[in-house]
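Below is the structure I would like to discuss, written out as C-alpha cells.
The complex is shown incomplete by one protein chain, all other protein chains being positioned as in the whole.
Let's turn to subunit A:
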C-alpha cells in the first residue's frame, strides 16, 4: 500500500490485495469508542490492544470513532475490559448491521470532482492564452483542444446534476439543478458550435468551473450526511438483534425476525424483550421506562402480558410470544411515527424555496435576452450567445453552494460537539422553534440502575455484589437491585461497620462499600473503594442528567419556552419540574396524548422542539417541528428524531439552537451575496458585453465569497 503507482493498472495489484484484506477484516471484532478524539487516543488504544496476547492487529478509525481488532481467540468482553483499563469506554458492535466502511457514492463524486478539476485546469491554461491575445489558427487550435477535453468531461462530471434535473422535470417541477444543467449543457454545446465555425468566444472554462464548484458543494454535502448516517447506523449496531429461543428444553440463538407466535423465548437479565407475549415463568421484574416513562420497576406474575421493548431487571424469565414483528406494540408505535413523519416531509427546504424563485426568473431572463436580441439585432447566433452568457453569469454556482457550504460547516461543528444531524432540513426547522418540550425519564434524568451499571467494570460489580449481599441495610439492598444479576466475587473477612458500610478482603486488597466520608472521598452518598484506587460514587435514585439545568436556563434566555411532558407519576414529575424552574409540566401522559398535545401546540401556531428518548415519545418526536433524542434512546425514538445527542450531557442544547439559527442566517446572507452579484453581472450580460473572462471571474469570486462566508459558522459560541 505504500508504493506509489500513477496509473490505475499498476494500482490494481495492491488494490486487489487490500480488497482481500478487507474480506478477512469482515470477521474482525468492531468496537465503538465514543470518547476517542486525538492522536494520543489512537496511540493508547492501538498499543494497549496490540500488546494483548491473541490480538493480531488493531486499527482505529478516528472519523467513525471505532477500532477493528483482528483476533481469533479473544471475546468482545475481554477487549472491552482491556480498553476500560486503558481508560476508554468501548461497546461491541454487530458487524452485520454495519456497512463495511466503503462509500461508493462518495468515491464516485470524488472521482468526478477530480476529473472536473483536471479538465478545468487544462482548459483554463488555454483560455488564459486566448484571453491574452492568441489569434487566428493558434486560437482555433486551442479552442479545439479545449473542446476535446471539456465535452467528455462535462458529460461525465455533470451526471449528478443531469439526473437530479431530469427527475424534477419528469414530475413537472423545477429545482436548482434544472438551470444548472441547462447552463452547463448550453455553454458546452454552444461553445462547440462556435469553435467549429471559427468563433471568437468559447465558454468551455465556465462550463467546467461551474461543474467543479458545484461538485465541491455536492461532495461536502454528501460527506457530512454520510458521517451522520453511519453514526446513526453505529447506534443500531449496538443493539442486539438476536433472541434466545427455547426448543425442547435447550436454547437456540435465532434472529428476532425468525420468531413466530407461540415460540417460547428466554429473556436473560438486562436484555430487552423482543416480542409481545405472556409470562410463563413464575415472576419477572421489568423496566417499562422506555414504553411508558414509568420509572419504578414493574413486577409481573405468571400469565401476565409482557410487551416488546421491556427490559428484564431481575432473574432470567420465559415468554410465550403472542405477537411478533410488525404486530408488536413497539411496531404499531413505529407505524404511528411514520405517519407523523410523512406530514413533516412537506417542509420545503430553504434551498428549494430559493430555487422556486430563482429557476423561473433565470429562464425567463435568458429567454427574454434571446428574444430581444433576435428581434432587435436579427442575428440568431448572437442572440443565443447572449442568452447563454446570461445563464452562466447569473451565478448558479454561488446559489448551489449557498446552503451546502453552510450546512456542511455547521454539521461538522455540531458533530465535534456531540450532535448528530440526521435530517437535511433539521437545522432550518430548529432555527424556527419557539418552545422546547422535554420528556422526563431518560431525557432530563438518567435511571440509577443504568448509571451504576455503566460506572463499574464487571469485576467491580462482582465485588459490590459480594459486599451488598452480606448486609441488610436498605442502601445495600438498593445497590444490589441496581446491579444486573451475576456472580459475586469471593471475599474473605466481610464485616459490616455500623453506620459506615461493609468491607471485605479480596485479591486486590481491602474492598469497601459505604458512605463517601468513610471512604475518604468528597461525596456524601454511597460509594465503592477497592485497594488504593480512588472511591467511585454510586448514584442510587434517578439522577438529573448533567447539563439539564444549564440547557433549560440557556433555552429560556434564548426565548424558547421550556415544558415537560412525562408519562411518569405527578409525584415524581412535579418536584423535578420545580427544581428545574419549569412551570409548564404535565404528568401521566400516554404516547398518543403526547402526540396530540404537540399537534395542538402546532395548530396553535407554536413551533415546538421535542426532546425525548422513549417509545412513548417517538410519535411526539415525529410530530414536533424539530426533535432531539439522546443516544441512550430506544431505536424507534432515535429514528424519529432529527438530531441525536451523542454525549451524555444536555448542556450544549442552547449551542445547537444558536448554530441552527446562524446556519439559516448565513445561508440567507449567501443568497443575498449571490443576488448582489447578479444585480451587477446580469445587466452586463443582457447588454451583450459579457466575455468568457468576465464570466470566469464572476463565477470564481462569487463562489469563493460564499464559501468564506460559510466558514463563519465556526465562530458561533
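Here is the rule we use: a residue touches a chain if its C-beta (ideal position, glycine included) is under 8 Å from a C-beta of that chain, and two chains touch if they have at least 3 such contacts; residues count from 1.
We adopt the following convention: contacts and distances are computed from a predicted model.
Trainee: Under which of the names "ABC transporter permease", "Cytochrome oxidase maturation protein Cbb3", "Phosphate-binding protein" or "Cysteine desulfurase" is the non-displayed chain listed in UniProt?
Mentor: Cross-referencing UniProt, the chain left out corresponds to "Cytochrome oxidase maturation protein Cbb3".
Trainee: Could you tell which one of A:30, A:64 or A:713 touches the chain left off the display?
Mentor: A:64
Trainee: For a quick check of understanding: of A:138, A:304 or A:590, which residue touches the chain that isn't displayed?
Mentor: A:138
Trainee: Pick out which of A:35, A:107, A:304 or A:574 touches the chain that's been left out of the picture.
Mentor: Going through A:35, A:107, A:304 or A:574 one by one, A:107 is the residue touching the chain not shown.
Trainee: If you put the missing chain back, which residues of subunit A would it touch?
Mentor: Touching the missing chain: residues 1-2, 4-8, 11, 14-15, 18, 38-39, 42-43, 46-47, 50, 57, 59-64, 101-103, 107, 110-111, 114-115, 118, 121-122, 125, 138, 141, 145, 149.
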